[in-house]
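Only one protein chain is missing; all other protein chains are in place.
Going in written order, the chains are labelled A and B, and every chain counts its residues from 1.
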Amino acid sequence: MAPPLNRREVIAATATALILDSRGARATLIKGGLPFHPGATNAPDVAQSGSWRFFTPEEGTTVEAIVDRLIPADELTPGGKDLGCAIFIDRQLAGPYGHFGGHYMKGPFQHGTRQQGQQSDVTPAEHYRNALAALDNHCKQAFGKRFAELPDSEQDAIIKDLEDDKLKLAEGSGQDFFKQILNDTQTGFFADPIYGGNKDMAAWKMIGFPGTHYDYREWVDRHNQPVTLTAVSIKAHPNR
Amino acid sequence: MAKKLPAKDAVIIGLGWTGSILAHELCDAGLSVTAIERGPWRDPTAEFTPSVAQDELRFRIRHDLFLRPSQTSLTFRNNRDETALPVRTWGAFMLGNGAGGGGLHWNAETWRFLPSDFVLQSHLTQRYGAKFLPEDMTIQDWGITYEDLEPHYDRFEYLCGTSGTAGNINGQIHDGGNPFEGPRSRPYPTPAQKQPFSHTLFAKAARELGYKPFPQPSGNLSQAYTNPLGVTLGPCTYCGFCEWFACANYSKASPQTTILPVLVGKSNFEARTDCEVIRINLDNLGKRATGVTFVDTSGEEWEQPADLVLLCAFQLFNVQLLLLSGIGQPYEPRTGRGQIGRNFTHQTVSTAIGFFDKAKYNFNPFISSGSIGMCIDEFNGDNFDHGPLGFVGGGYLGQVQTNGRPMETTPVPPGTPAWGSEWKRAVRDNYLSTVYSGAGVHASSYAYRNNHLDLDPTYKDRFGRPLMRMTMDFHENELKMNAYLTDRYAEILEHMGAKQVVKQPRKGPYDITSYQTSHLCGGAIMGTTPGDSALNVYLQSWDVPNLFVQGASAFPQNAGYNPTGTVAALAYWSAAAIRSQYLKNPGPLVHA
Partner (left out) sequence: MHSSRTIIASAFIGVATLLPARAIDIQDFDLIQRGKYLADIGDCGACHTLPGSGAMLAGGRPIETPFGTLLAPNITPDPETGIGAWIDDEFINSLTKGTGRNGAHLYPAMPYTYMTRITREDALAIRAYLNTIPAVHNPVQPNQLPFPFDVRAGLVAWDELNFRPGEFKPIAGKSPAWNRGAYVVEGLAHCGLCHTPKNAAGGDETSQRLKGYALQGWFAPDITNNKWRGIGSWSVEDIVTYLKTGHNRFSAASGPMAEAIMDSTSKFTDDDLKAIATYLKDQPVENAAEEVGDLDAGVMKSGNAIYADQCAACHGADGSGVEGLFPMLKGSPLVQSVDPASALHVLLRGARSAATDLAPTAPAMPAFGWMLNDDQVAAVATYVRNAWGNRAPPVDAAMVGRTRHALEQRND
């Protein structure tokens, strides 16, 4: 089967077949009727399975260990690693998210007030790279082992110290890194499984979110009754 | 050197709500119209199937439908003592891009302003005295009345098929509607949407407290509807993926679902997408627009001559284009001179979270729509006596929760650990039994001397043009008003039976990272004299009579309601003046 056509491909195709007016302006001219492109899609960028796209194998095991503490295996869900949260983060960092894609990246870069928001030119990808190295360095110095090799309780204590700003890594990025990885882990936990995390919709099933159902008209008036729909997710690819 | 295109009667900058309304009105009047849209063409059905659309990560978190700051952005500071820095990623507001503009992915909350909102300065002065208002508050009357706009509000609501319950029809108050609203001439075109459990419970509690709750006017339709242009919309299916998302089944009012199918079929209309207007061109005297210059996808410049220019590029970019084109005088807060950039306002929103006993309450928060909600208006505008309270302004309160999307809407009680098994347990235990509106309090933002827009001295866009600079902060009046309203809102949640209510009133300083609606207003305000406004009451530029500037940039200040209904009503009002007066006799419609 031909690979799914995504919107970028369609745009590219349109770009090469741009309608030129009599003076040759390069734009899409909409005239006469609503455009329609047979088979056009707007498919999401699905996380491909396979090996790390961004993390080195070492970084990968460190991140897996961290997500397994942020979202531990318990009676509610499997752990963050088995749920694919590390895969999620890896694929996101390998994509536009990792390098501030779409952000305004012109200088000069200067520190501002908290209200002025993010002003650093250190991308998430760079941040992870730096912080993971610094974390493992710290652990090797303090315990003679890498973070992933430490027992759960020790890992929890380190994460807590990062959270409370008690443990500063190189460049003081400890608490910032904690906030970043916590946010990314929980995002991967809750995102549609096509992005690599939330395997088998475990997070959604835990809370009772039916996922990508689109029609609740039958349920609107059934106040205070549980919705008995099976959770569904985006079928972005056949056989998913 | 820009290449010149064949002249058109009218050029429209931006194909969002106002661009679509004006384009249709002018085509209907027989003009040749070209619309230049910075972003891509957007086709909801082809692009947003009922499987692609419900993607929280892509559309809500990664902002897929919005302008990329890398294409253009602005800088921000709280006050003139600070250096403004770029907004590198959106936070406090989201800027649309593409055909439909924000109308593609808004919630579709379709409100009217109060009659008193249009005469705010004289009304408040009369009731409370001039000294009651803060010294640096620069609110103004609009120069028009609610009665002027009523037929145009009606027109927009019937274009969209707005679902609601009327509260005041020609002066007669009707139960179940908003008793405070200005008189409307007829009921809404479709009945109000059905309300899910928590919204219904909120209304019950509000009623018991003596308020008069009513359904929020909704552009997510309660039933199929064919509008006066012959375009058909479908019934909303309560998918819970509304704001920031496009609608996959034709049930959210947008330019795409109400106007564009007809507009695009008109032989005298064309649109160019992926083209950014970089300048409105003026003649040698600077008193007449000759057309616009835009840049296409290859970076080439083109000139589109036109006799009439409609600036419909959204509040922020309207003001930026005026400044970059040298139209009007830039506002200088030190001297108070100049009109362009003055009276910038936003919205003062807040909320409270109600945690309920999960054994007794199952709210199914994922069953929702963008404009669902039961609201009360007792604390909006000047509907209540501000005398003892020491502030002016207000807003509507409501259980207007639009979604149960897991990343956005999994609140946990304060003190819950941020991670680990306890966190998970708290998420699970509270997801189905929490009331969490993004903006349970939706309040006004009045204008101040120091809140303004101008051009940044340092940061540039990809063409090398200065970015817009926003200087904005909350004032004590708004914070006091918001705290009061948040308390009233929390009381209702308590009365609903919440076991714990966590108040989250708006706190200063104004924070560019915290989302607080995209209702940016002002900067090119309307009024009765050139001395205190950029536009006359028909939205015609005082400086350049063949230029009309649409959108919320015309609001002298923002009221306690979502602005789109008023933006669209003003567009119809302005279009009516252009058709009935301007086209017959081009020139200033108001002689100051």
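Everything below uses one rule, namely that a residue touches a chain if its C-beta (ideal position, glycine included) is under 8 Å from a C-beta of that chain, and two chains touch if they have at least 3 such contacts.
Since the structure is predicted, the reported quantities are computational estimates derived from the model, not experimental observations.
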Residue, one of B:A7, B:A29, B:L209 or B:L229, that touches the chain absent here: B:L229
Of A:P38, A:P57, A:G107 or A:G144, the residue that touches the missing chain is A:P38
For chain B, residues touching the missing partner are 43, 45-51, 224, 226, 229-235, 237, 239, 248-250, 261-262, 265
Chain not shown, touching residues in chain A: 1-2, 4-5, 33-36, 38-41, 43, 212-215, 218, 232, 235-239
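Following the convention adopted for this analysis, only the chains that are shown with their structure count from here on.
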With chain centres taken as the means of their Cα atoms, state the distance from chain A to chain B in Å. 30
Can you list the chain B residues touching chain A in their complex? 3-6, 40-41, 43, 46-58, 61-63, 68-70, 73, 76-78, 82-83, 85-89, 91, 99, 194-197, 200, 235, 237-240, 248-249, 260-261, 264-265, 267, 269-275, 296-298, 300, 302, 361-362, 364, 366-367, 404, 406-407, 410, 418-421, 424-425, 427-428, 431-432, 458-460, 509-513
Within the complex, chain B is touched by chain A residues 7, 11, 15, 18, 21-23, 25-37, 40-44, 69-72, 74, 76-77, 96-97, 100-106, 108, 110, 112-119, 156, 159, 163, 182, 185-187, 190-192, 195, 203-204, 206-217, 219-221, 223-227, 234-236
